[in-house]
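With one protein chain withheld, the remaining protein chains of the complex are depicted in position.
Here the chain labels run A, B and C in written order, and each chain numbers its own residues starting at 1.
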Amino acid sequence: MGQLVRAEFSTERALLDRFATVRKVTEELTLPLLAEDFLVSATEETSPVKWHLAHTTWFFEVFLLRRLRTDYVPVKAEYHYLFNSYYRREGPFLPHSKRNVLSRPTTGEIFVYRQTVTERVLEELGSLSEAGFQDSLGVLELGLNHEQQHQELLLMDLKRNFYENPLRPCYRLNHSHGEHRPRPPVWHHLPSGLIEVGVAKDSGEFAFDNERDRHRQWVESCMLSAHLVTNLEFLEFIDAGGYANPLLWSSDGWDFKSQEKWEAPLYWERDQRQWSCFTFSGMVPLDLSAPVVHVSFYEAAAFARWRGARLPTEFEWELAATQRPITGTFLGDGDLDPAPPRLSDDLFSQIHGTVWEWTQSAYRPYPRFEEHRQGLGEYNEKFTVNQFVVRGGSSLTPRSHYRPTYRNFFYPHMRWQFAGIRLAKDLV
Amino acid sequence: MGQLVRAEFSTERALLDRFATVRKVTEELTLPLLAEDFLVSATEETSPVKWHLAHTTWFFEVFLLRRLRTDYVPVKAEYHYLFNSYYRREGPFLPHSKRNVLSRPTTGEIFVYRQTVTERVLEELGSLSEAGFQDSLGVLELGLNHEQQHQELLLMDLKRNFYENPLRPCYRLNHSHGEHRPRPPVWHHLPSGLIEVGVAKDSGEFAFDNERDRHRQWVESCMLSAHLVTNLEFLEFIDAGGYANPLLWSSDGWDFKSQEKWEAPLYWERDQRQWSCFTFSGMVPLDLSAPVVHVSFYEAAAFARWRGARLPTEFEWELAATQRPITGTFLGDGDLDPAPPRLSDDLFSQIHGTVWEWTQSAYRPYPRFEEHRQGLGEYNEKFTVNQFVVRGGSSLTPRSHYRPTYRNFFYPHMRWQFAGIRLAKDLV
Amino acid sequence: MGQLVRAEFSTERALLDRFATVRKVTEELTLPLLAEDFLVSATEETSPVKWHLAHTTWFFEVFLLRRLRTDYVPVKAEYHYLFNSYYRREGPFLPHSKRNVLSRPTTGEIFVYRQTVTERVLEELGSLSEAGFQDSLGVLELGLNHEQQHQELLLMDLKRNFYENPLRPCYRLNHSHGEHRPRPPVWHHLPSGLIEVGVAKDSGEFAFDNERDRHRQWVESCMLSAHLVTNLEFLEFIDAGGYANPLLWSSDGWDFKSQEKWEAPLYWERDQRQWSCFTFSGMVPLDLSAPVVHVSFYEAAAFARWRGARLPTEFEWELAATQRPITGTFLGDGDLDPAPPRLSDDLFSQIHGTVWEWTQSAYRPYPRFEEHRQGLGEYNEKFTVNQFVVRGGSSLTPRSHYRPTYRNFFYPHMRWQFAGIRLAKDLV
Partner (left out) sequence: MGQLVRAEFSTERALLDRFATVRKVTEELTLPLLAEDFLVSATEETSPVKWHLAHTTWFFEVFLLRRLRTDYVPVKAEYHYLFNSYYRREGPFLPHSKRNVLSRPTTGEIFVYRQTVTERVLEELGSLSEAGFQDSLGVLELGLNHEQQHQELLLMDLKRNFYENPLRPCYRLNHSHGEHRPRPPVWHHLPSGLIEVGVAKDSGEFAFDNERDRHRQWVESCMLSAHLVTNLEFLEFIDAGGYANPLLWSSDGWDFKSQEKWEAPLYWERDQRQWSCFTFSGMVPLDLSAPVVHVSFYEAAAFARWRGARLPTEFEWELAATQRPITGTFLGDGDLDPAPPRLSDDLFSQIHGTVWEWTQSAYRPYPRFEEHRQGLGEYNEKFTVNQFVVRGGSSLTPRSHYRPTYRNFFYPHMRWQFAGIRLAKDLV
């Protein structure tokens, strides 16, 4: 990734172009929506589309524009409370559970808010000296990446919220993947050794604080599966009574599953004849050769145990992934819901893109971790408890937002993100 | 009321006209709304405006059109699940808590649904013989009254949902009430006696099942206040520590209040200098001479106890109210939020309209109660536990929907309805 | 009851004897218990036996001894917080949910506490002049009746708590009721009329504040069942799908039942061959001819509806009950769990004793209600919301504690009290 990205970032102009593009992409994602769709949020994890549109704008206003001009006047003072997500340093904010009461400001007003802030950023930064620009570059890059994260969130949330509507609306028409034959399981060996992971503090490339500092990790010899676990394989787990056997589950996982009455991944439904699942194109028959997705860590770990395997650590995963070119399906590459691997897929099939892969690593800061500066310390670090790392990006992740060192994280019970399973095994 | 109503209902034509009018009024209530406002529902008690529009339509479809033609084809089969409120006889329904996920069908589609059903009802009933019409008259009248109830609910819910939005949107511009001087408390005596209450089964007038059968009640001698309790009086209760004195409250009331941290009626807010409250015109300074509203039964009873009084029974109330002409403020009369009494107000000021008045009567069926026929048994009776009767209508109640025998009911903790307080006293 | 009681109360000596007896009876109820049984409390409704022993003692200490001597020194200052049940006027108290943490004071210490206070009361009152005694008489009588209420509560709670223990301990050996043949349903007619109910303020007899003031009620003509509903009849309701038919239930009742997954009365269990139920003698086969007990108001009302009947009002019930002599099974008469009626039973079988009978009357204060004086205002009145009246006493109620005007009350979902069903019907 390095060279390409460095070129892209080499001039201020290029970065401002990228800013304008990212802002536009977010808006384009909402083109298939009807006016009424912008407000819905049906679960405690999700947010309405209009809130995502506004929050990503607020981010630039507060962390960039307000820093550039001490006399900066916010577009609307009230938005500060409404569109702060969780930055306590910025004062109180609207509780997450109330984001779906915001019929006002209207979607139209929010688009105006977006445009105003986008233009103001271009104006302010365009008129800065190179030195001044250097100073703002970190926040601009972080803001861009923040917005790209919300592109993925916006789509994740939309799918989840559409699913709650018994009419099961479509985001776009289905497209067929063609035929795919499942391939036999293949394991590749990872030798033990002292490896380096993460991104160096002085690397000059953009990375989140949680990817830093680059440091050594000893990795024990192990095996890693060449393929993602498929729907077919997961169905075998279900049919073998996997959801009814407590010995496969962690204690917390079993309790949560039992309480929620899970019997399959999120979005799966069974009628007498067959399984189907909810996609961006509505309910469709389950594609058995596609990678399983929308499983929690609890389910991923239970599946692995059932197969006599385990989930990889994030370091094993990074060791394998950094050896492969960044090909694969990302946002804009056609499929929104995960599709089976193409024939051309290589050594570790679909390791980049398609689905985030659960690791067995709890999400904790790296050695010599330092939080983002400029009032952005709450971006990542305060979430380093009780969550697990997923790696590899998904079909909703913008490609230019992705790096193999990227550490995303979710609570082990969460399922609405596009997360799947790649197995690992100890060598005993 | 009797004669006027009988005249209005005397021909089928008149009833069909009234049907068309009621349907139109509901739609006109939504004129001040923006597209985004139709979907919001922020509390477990409220529903979105668009759901009200659809549910009242579904009611006519299921209970009237489907009965008229055995080959009736519903406008959309899916709507049966979405827009059934609580009629278990009609099968499973969308949980109340999910009504705010229905971005689809769009508001536009729901207006089309309304129009289709309205026209179909006019068509079908217009072509019936008089005998056939007689048969459907009961359901048509019930459907009309049901829709009028939802006109009040729609506005109650809208106020509540707007309030949750920190921007505090306005439904319409404020209008001032002019000056009003609070009047000294006056009590009128009600003599003891055996009275008749409710509506006779064979009366021929429309009434809900819960108003029937007309029957005798012995009422003990007591005093009833000439006026509704004002905001000024309620403020005295607050200032006297009423919310902090457990000896004024029922045990359940105290626990609920403490848990919810109530310190004033719903919609009241205090800044350093003064009290204001949320209205259909946004936040306005508290009008001290207006009747207090948005208090729960718990608060009403605690206030009464503090004043050495009590709430009236619903029979005492009916005894007083049936002696007064039906004047007062109803939906369409100008004020949406309760205003102080006009000078012309009589013996029992504002006893009809303005605010529902809490009674001390638990909501229970009358002797010889018989539930509505034609699959509508669930309309009222299943709610006769744990609720209290309010009487008298409010400024959101359509005048043609009101009778002095009208029994409305709410749980004792509810505050979003337009309910206030009239005091009574034993003669000891 | 009047004459007997008046005789009993006619001299101070008799009252003090009765006090000593009641105190002793409470203690004798605990004779079958093992040391470990005194502390258990398994539900939010119940309290440990040792807490009942202490609380009834605290009552005399606070409301009687402390009033008699301004220099009264409590047995232990700490007990004031521990053993106050809900008298907020007396300051903060141990939350109900924590009563089962009181391993200390030990049961032994509590028995010493009881004895100390019992003796002190006898001493203090024994040395009072007749005038002084007259002054304390009201509180003494109330304290006695309070302790008798707790005799019933202690046994109700014990049964409930034993039931939670999978070993299902016995309180005492079973005794057989002999054979009973169910009798055909018989209805007796109650004519309409203006009746008097309750106890006059100046009656001179002991009664709770909630039984006062005696007042008139108009009762409509109706039918009242001669018998209590039997287990056999209730089983027919179960077998007919009563628990699965929402149209029989109130809305709150259906929701509560569904959430709690009720399929039978409390304490009933079914194995493949038969129903059994938990009693003071452990699990025993269900006696089909015995009155059904441990049903909630929700179940009682659903059963009545299924039978085309309803529950009586408390006034209908009182009208019938005051015409019958007070025979029947009370505490000390042999059966603790309800037994079938004896052949000698009369017009309204088992109307006194055996089981409390659910009425359809919400528990509300009577006209001219005045709460108990002397700091005891919280005794009854603050519970007059959301509860329903039961009438008639049970096999756990001390006979000397009972009057036909006695109004007991429970929330409609409660089942651990000994409450059953007598049906009523409108005459249409």
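Heads up, the rule we're going with is that a residue touches a chain if its C-beta (ideal position, glycine included) is under 8 Å from a C-beta of that chain, and two chains touch if they have at least 3 such contacts.
Computed from a predicted model, the values in this text were never measured in an experiment.
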### Query
Missing chain touches which shown chains?
A, C
### Task
Using the touch definition up top, pick the residue from C:Glu78, C:Glu119, C:Glu260 or C:Asp346 that touches the left-out chain.
C:Glu78
### Task
Check each of C:Pro169, C:Gly332 or C:Pro365 against the chain that is not shown and name the one that touches it.
C:Pro169
### Task
May I ask which residue of C:Glu36, C:Glu130 or C:Asp202 touches the chain that does not appear here?
C:Glu36
### Task
Looking beyond the chains shown, say which of A:Gly253, A:Pro291, A:Pro340 or A:Gly392 touches the absent one.
A:Gly253
### For chain C, residues in touch with the removed chain
34-40, 42, 78, 81-82, 94, 98, 100-107, 161, 164-167, 169
### Message
Residue by residue, what part of chain A touches the chain that was omitted?
### Response
86, 88-89, 194, 215-218, 220, 222, 246-247, 249-254, 297-298, 301, 360-362, 364, 367-369, 377-378, 381-386, 412, 426, 428
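In this section, only the chains that are shown with their structure count from here on.
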### Task
Could you draw the chains as nodes, link the ones that touch, and say if you get a line, ring, star, complete or other?
line
### Message
Can you tell me which chain lies farthest from chain B, using the average of the Cα atoms as each chain's centre?
### Response
A
### Summary
The distance between the C-alpha centres of chain A and chain B, rounded to whole Å, is 47
### Query
How many Å are there between the centre of chain A and the centre of chain C, using C-alpha atoms for each centre?
60
### Message
Report the inter-centroid distance (CA atoms only) between chain B and chain C in whole Å.
### Response
38
